[in-house]
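First the structure, in the form of structure tokens, and then the observations on it.
Selected chains only, in their assembly positions.
For clarity, chains are labelled A, B and C in written order, and residue numbers in each chain start from 1.
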């Protein structure tokens, strides 16, 4: 099963890299960009065949390793 | 807008104030404080900002010398190094945040200490760090070590400030409270020191740097509480470092400092805007009025309370001369940083905060900064002190076995895995970087910009402390820490000039912690006086304990000295075959108390460290420095953790050379071979120079012993014969293997 | 001879490059702010120095390549002018398309600072003409994104055209394709390298092997003028 985890910074947590990218986009003339936040995407191939099992495992992986829950949130997508 | 909570004693308690402190505030003001005022006073009176448990004792430290241009009391201390130049340095802890989020905690710690240094007008040119971790086998330890090391590198590397040295030690007592102490040294012209006391009624108060967010609100109070069950819930307080912003802030500040506009400057560290404005006003004996709505923000809907207490990083507050604000704005615009006037200096002596004209806080600056409570907390030695002092019994084991196992101890083993993650050579000034010598050496530049100098002067620095010795005898232990640091400087030819410290202890509310704190300060103070290296800056970190278990007392020190000729500085590795190996200092004073060997073989800390011998320390250091200045030494390395045999093995590894030791010297005693806290420096010299080296030692009343000769591919001593490759493998992998990284 | 050293926000080896060019190589050297539209007249060499321009946000060099000065650097290079990109400078040149390929984070995912030995792969360039193919040169690396990548076709071209300038000699510290440490453009007037020659130009700092690169350029410029 293909899964995707999207890890993003929690709301309110400073994202200096996102700020720098926003500044650069503005300089390139992309003035319609009002905010930029950077995150990570983790694409996983799992041997689970059952969606619920996969979701539970991913939840655990997110909390344990893939996201730093002190400053990050994560979302799971099964593809 | 949300309703403000009602201010009462309950709320004061939840802000960490005692009932007595709350009453004091009410009495002083003659009224109930507003919510914002309560927030301000509670952080300013936190242990972290007010030093309420330590202030009384810190006063006893020696802080003066002819060459000290700025002692404790400013963002960092400053020492004159001649030729119109000075160095500015300080060390600071970021222990609690690093335990919660190691990468960001360590990174913002490094960012904070660099800010302290460039606030003084200095360009940071060298970083060091002193780290303490728990048992490497502890399940979270690898994560903590990896995060802290990456965070230190992440910030310092991006800033372009080389991390040239440091130390890492492990002990179970740090399992729940790691220590991250960051040191920065900067260079400046000795007549261009910037300070923080506000002056000039009517002058503008300017905010520069990053925008304010809800980061780390009440972080200062967090550093003033011990960890408990609920510290998980306090997590969102962690701040994220933005080194790129700080790099721009550094360049902008230094550019601005070339103009004649700054009256006073203060970074916004712990307790942010609150602390900087109160301190600037308090020190200047003046008032400050702030229009809080003018503070640049990155989040919407922030209340004055939040803006006041935010610990967003990479920000500064300045008082500027009339017309100065335009200059600030011009320079900061170039660097794409915020800069705006948010208030003015008044003659009221009060810090007044207004939101759109309406007063939300009006506090006497003195009440907040100077009138913070001072506690003389009860202290008493621990009950089991005499038990701790019992001389340990050791099993009978071979010298070779002991040596090899000691080399693998994580505290002794190579720290290469860590320091290769730090840029140690940026700025083209690193003469001796990590792993090369006992102290780091950079060359002294002619001004704040250029990496090089027109003469051969250098700056040496070292951070040290052995918490195990301090646990057994905090006074002697702390003194030995200072002596070791001074000895490390001597190994690169520098005499210690001044000290910074970072006093990491458990809860001051426990009498044995307070006792160890007072003892340690006394020992440290005495050692600093004896070695003529007064304390010019520092920091206290209490409450390093989890559920009642305190860390080893760890009063880390950082010593700095001048090297006369950087081209003559030897490394710690053996250099040439045939060189004679000599020991400076007495071989019979080493003690097994609190040694790595005892810990390894008995699993416990035992013994009483010997009394420091200052006279001998001075004669050893002076001899070493003189021999280096005359260009006579090809290597120098002191005997510290693990004792003299470990030191010799390390010199073999560093120089990739074997050594043959005459077997009569140590009478095979574990004490002599593996004991610590002696004053010994192992040096090498070319055979043709030996007479002169002996003469120097004799002139300084320094005992000197010939130990053997460099050569071959193994360390040979009596029955011991180990190849340098074997030594290296053990030592290289000791730490990483135990952490599970390898 | 004149050397121009570009400073971007976040550059931090710019002063080092200026120092070596001015004090060690003894060449007239100018700092150029990234917002300038022109290079100083009569520039003989442009150095794009190391550091963390824009904090390495997104990808190292991704933002700096759009700085105003980069248009001038491009025209200068297209006209045959000599350009060295060191570390972050190499990353910027790759992002700008002045050098082929791309740069990825180190295989270890860690920042690496250590001394490395480099094999000199070609002496047929203005930057390496004074070096010796049989004597490896030693200098520090200090980077987080130094894993050079190029597709198979591009690699074949690099090889056939002798555009590989340096390779890591003993171990490959960052997982770079075929241990590539530095490359030249097809006309050999642009060099990008991850190691820091400016940090290896004085005996006091442990190596003067890096100076050979700057001396090669000085020699080239002097011969041509």
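One rule holds in what follows: a residue touches a chain if its C-beta (ideal position, glycine included) is under 8 Å from a C-beta of that chain, and two chains touch if they have at least 3 such contacts.
Please read these numbers as outputs of a predicted model, since none were measured by experiment.
Asker: Counting the whole structure file, what are the per-label copy numbers?
Answerer: Per the file, total copies of each protein chain kind: A x2, B x1, C x1.
Everything below uses one rule, namely that only the chains that are shown with their structure count from here on.
Asker: Give, as an integer number of Å, the spacing between the C-alpha centres of chain C and chain A.
Answerer: Roughly 34 Å separates the two chain centres.
Asker: At least two other chains touched by the same residue of chain B: list those residues.
Answerer: Within chain B, residues 242, 244-245, 336 contact more than one other chain.
Asker: Provide the list of chain C residues touching at least two other chains, using ranges where the numbers run on.
Answerer: 54-55, 57
Asker: So in the complex, which bits of chain B are touching chain C?
Answerer: Result: residues 150, 153-154, 157-160, 242-245, 247-248, 335-336, 419-428, 430-431, 443, 449-452, 566-567 of chain B touch chain C.
Asker: Flag every residue of chain A that touches chain C in the complex, lowest number first.
Answerer: 16-18, 20-21, 23-24, 27-28, 38
Asker: Over in the complex, which chain B residues touch chain A? Could you list them?
Answerer: 100-101, 103-104, 210, 213-215, 235-236, 238-240, 242, 244-245, 298-299, 312, 336
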